[in-house]
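The structure is given below, and queries will be raised subsequently.
Excluded from the complex is one protein chain; the other protein chains are retained at their positions.
So that you can tell them apart, the chains are marked A and B in the order they are listed, and the count of residues begins at 1 in each.
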Amino acid sequence: MALFPKVGRKQPALRLSWYTLVIFLIIGIVLHLFPFAFMIVTSLKPAEETLRMPPTAFPEEVDTAAWELMFNVVTADDTDPRVSALLREPYIVYFRNSMIQAVGSLVLSLPITAFAAYANSKLQRGRGARYTFLFFIGTLMIPAIVTLIPAFLLTRNFPFPLPQTPMIPGTETPFPVIRIWDTHWAIIIPSIFSGFNFLLFKGFFDTIPDSIIQAARVDGGSELNIFRRIVLPMSVPVFAVAAWTQFGAVWNSFLWPLVVTQSANSTPTTVAVQSLINRVLQSGATSPEQANSASVAMQRIMEAGLSWNGMMVLSIIQTIPIFIMFLICQEYLLKGIRIRGLK
Amino acid sequence: MSSVPTAERLPTDAPLEMPEKQTQRHPGRRRRAALLFVLPAFLLQLTWGWYPFFVAFLLSFTDARVRGPISWTGLASYERILGDPLVSKAFRVTLQYATMEIILTFTIPILVAILLMEMPRRAMRWMMVLWFLPLSPISGAILWRYMYNAQYGLMQAIATGLGFPEQQFLNSEPQVLFWLIFPAILFYGPGLIYMAALQSIPQSYYEAAEVEGAGFWRKIWTISLPRLRPIIVLMLLFSIIGSMQQFDWAQLMTGGQPNGASRTIVMYIYGTLIPALRYADAVALSVVLFLVISTLVILFRIFVNDDPDT
Partner (left out) sequence: MQTTRKYRSLLTIIAVMAVSVLAFSITPVTAQQQITIKTAGQWPFVEVPTEAQIESDPFYALYDQIVQDWLAENPNVTIELIDFDPWNQQGLLTAIAGGTAPTAWSATVLGGYNMQNTRAAFRQGLAADVTELYAEYEMDNLVATYIQDYNANWIVDERMYAVPVNFNPGNSIVYRRDLVNELGLEHPVAGWTWDDFAELAAALTTDERWGAAMPPWGMTWYLRSYGYGALPTAINIVPDPSTGWNWRYDFTHDAEGMAQRIGEYRAMIFDDRSLLTDVNMFDQQVEQALLDGTAAMGQLHAGFLRNRAPGKFIDVAQQNEMALEEMWGFAPFPVGTAPEIQHPFGDAVAFNPDLSDAELAAAFDLYHYMWLGEGYERLVQGIYEQTNDLQRIWGEFPTLTGNTSFEGVEGGPADAWGETLASEFEIAANRPIWPNVADFQPAEANPAPSLLAYNDAISRWTNTPGDLNLVAEIAEMETNINAELRVFESSVADEDFVTGLVNYYDVLNTFYETHAPDFYENTWLPWYNESIVPVIE
């Protein structure tokens, strides 16, 4: 509460403007909650009601079939044939994989990205800093599809972007290669450095006055200690935001895990769950030739008992971990406020 | 900030190295620290960021295909891409989209973040959670496709209810970009990031301003916004990069139609070149897009200063 004056809060004019503010924010919140309400309402509709146009505001009769399905999916209840029609392994297996990958990536990504951003913001100067900056964010400007195949080949035969391991010239022995394909590392390692979080951290570290760092240097702190003892405590909020984006990015990624994982030991939930949703959407067809096979394929899933209410439930399941992560991170965001309050 | 850790400077360590105080007088020391800080990220970015792109870049000079032998074709892919009228159309759409998206969606999250900070602590927590609740793009697309349905959608009901004639929404060639961006005006902004940054502004700055008689808007203008400046600048940079690569939302919502009015460059790559197995062309177009965005970024960095103290 920094913008409103500390004194004179009881003045009618001030009060009025404060309440205007509150109303504005609440209207925004109501609008924002609409999609979520809609998702939940749809998930409670019976299958045929879900596609009715215009969509009904409330379910005409509440149908919890989709949620029962979700419950069975999450508890891997294999007496429900629909569960096995949708997923090959118990959901918990995919969930565990996703968790390992997202948390693994998070733990490695935050320090490595933050160190690089800190160095770029506070330790480097002039041209070097500018080139390093472009080096780190340059790949953000490349559509991911273009590097999909070379990067995928690297997971097979690092450091060679080739489908087969090449032979050492003049011998019959293949080069020693590192293969991370179909392991958790295939998801974790390429995701560790995040250009977006680099930007985020750098933007944040740039707001820390140089004078604070300078003062610490004069007091004789090593750069690592300055980072640990001074910058880190000030940066709890930005770490919280970065953790949230990193977790979400790994958790939601689809195309990359689809090609670099195949066994039940490494496949994340997106490949198992989202591929169903993707197929049903059948979006973006622009010509008659495109539609036929896609629509035959889509029909097969619908026949297996997956309808829009079920898809809503699946999207909700997919969102819950992100949502929890979001709640945790916003706790730390608020902690940042308390820390500042102590200053 | 005098509480610099002293525990780390144990006397047993000290004699073996130069005194710490000399660090600032030795830029070499700082440079070495910078190198070590940057190294892990550097290696990862090199192997998983630039190396695959470099390989792809080389392939843009070949008739690269998914499988089987390839041969050099020189600039053939670039000639095809640059002569293709659909590419220039897609570039036009992309630039329009990016400009409109940044103008319409960039400021609201900043304002909301500043205003949310005014709420009492407990209310702030809930409001923040509710404002910035995440939603997966697929669920959003399903929802907004309903909302925009020109015959029965909720938006149509609102429009006709307010006395407007029947609207076309996504079916309208001149309006389609606006309606694609419209949901992002209120939703899905990076407000959390601004809230994180706002917290680092010392309370004392505001108190000092108040003493000088600054009001509500003046405080925002002279303290909040300038202190947020580095974050805003970088978020703007990110918006430029991101909106120039706009893809999945428009793909899910319109597939690029009507009349290609919502088909961006990346959609052309994903939706036309890759399905047609024109891999080399896809890479060539990506390289062109990369150069365009890089130029924008460099211009931006030249003209926009992100130092909060200027």
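FYI, contacts are C-beta pairs under 8 Å (C-beta built on N, C-alpha and C of every residue); 3 or more make two chains touch, one makes a residue touch a chain.
These figures come from a predicted structure and were not determined experimentally.
When the whole complex is considered, the residue among B:Arg31, B:Arg145 or B:Arg301 that touches the unshown chain is B:Arg145.
Interface note: of A:Val22, A:Ile180 or A:Ile317, the residue touching the hidden chain in the full complex is A:Ile180. Screening A:Met39, A:Leu140, A:Ala272 or A:Leu333 against the full complex identifies A:Ala272 as the residue touching the chain left out.
For chain A, the residues touching the absent chain in the complete assembly are 47-48, 51-53, 78-81, 83-85, 88, 108, 111-112, 115, 145, 148-149, 152-153, 156, 158, 163-164, 177-185, 189, 222-225, 255, 258-259, 261-264, 267, 271-272, 275, 278-280, 282-283, 285-300, 302-303, 305, 307.
Mapped onto chain B, the footprint of the missing chain covers residues 13-14, 16-17, 32, 36-37, 39-40, 63, 65-68, 76, 79-80, 83-86, 145, 149-152, 168, 170-173, 253-255, 257-260, 270, 272, 274-278, 280-281.
We take it that only the chains that are shown with their structure count from here on.
Residues 1-6, 17-18, 21-22, 24-25, 28-29, 31-33, 35-36, 38-39, 53-55, 112-113, 115-116, 118-120, 123-124, 130, 132, 134-143, 145-147, 149-151, 154, 158-159, 161, 189-190, 192-193, 195-196, 198-200, 202-204, 206-209, 212, 214-226, 228-230, 234, 237-238, 240-241, 244, 248, 252, 274, 277-278, 281, 283-286, 308, 311-312, 315, 318-319, 322-323, 326-327, 329-330, 333-334, 336-337, 340-341, 343 of chain A are the ones touching chain B in the complex. Listing the residues of chain B that touch chain A in their complex gives 1-2, 4-5, 8-9, 19-21, 23-24, 30-31, 33-35, 37-38, 40-42, 44-45, 47-53, 55-56, 59, 66, 112, 114-121, 124-125, 127-136, 138-143, 146, 149, 151-154, 157, 186-187, 192-193, 195-197, 199-203, 206-207, 210, 215-216, 219-220, 224, 227-231, 233-235, 237-238, 241, 244-245, 247, 251-252, 255-257, 266, 269-271, 274, 279, 282-283, 286, 289-290, 293-294, 297-298, 301, 306-309.
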